[in-house]
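Okay, so here's the structure we're looking at.
As you look at this complex, bear in mind that one protein chain is not there, while each of the others sits in place.
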């Protein structure tokens, strides 16, 4: 199995994401459902994108650790932030959670009209081990 | 090939979804495009999320059955509902279509500003056989 993060010539480079990630078989693929700012008690952790994004990233890490993996194994993630709330707080949470030595995943970012009740941010991911 | 639905310690459990699904190779992967409440005649089946979600789920089942699979093979799905329409009707349609004995897929839910003309709900999915 090999995983390569690519940033081909002709596209801008950005330290926050890779343009694409190439996975060669065989690999174990982990499909992670949209994670929100919800703790183990099922309650929303707070009313800001910053708090919720940090918790969603912790949830992603918890799931990955249960499979012997880490955030570094994510090949693509989709981040949705509710309209009117600051995207930057989500990026700041990412920068705190992410080891800058690891090549970042491919990313999709949508500003949505809403999410489940009380949620301001949702992050789903595909990881490969 | 193995497919494992995981709900690691430290995350809330919810019977409606798994936190993640782990797929080990080799596997056949089915990428299903966003299904809407549209029948074989290409017409929208009705003006409610309930009707449209039920039809979208029937379409997913039809696609999967054509590959010898079923809804139970879905590992991740993304549900989009148009702003102002009840998410709960989509969940109710899911509960009717889903066999509760099967471990549920990982899920992403977005409330969007819109979809194609006349559509209130769209469900795409990745399934593994």
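Quick notes on this structure:
As written, the chains take the letters A and B, and residue 1 is the first residue of each chain.
Going forward, a residue touches a chain if its C-beta (ideal position, glycine included) is under 8 Å from a C-beta of that chain, and two chains touch if they have at least 3 such contacts.
This one's a predicted model, so the numbers in the text were calculated from it and none came from an experiment.
Screening B:32, B:72 or B:92 for touch with the missing chain picks out B:32. By the touch rule set out above, subunit A reaches the unshown chain at residues 6, 8-12, 17-26, 75-76, 78, 83, 87, 105-113, 126. Residues touching the missing chain, restricted to subunit B, are 25-35, 38-42, 59, 62-63, 65-67, 78, 80, 110, 112-116, 122, 124, 126 (touch as defined at the top).
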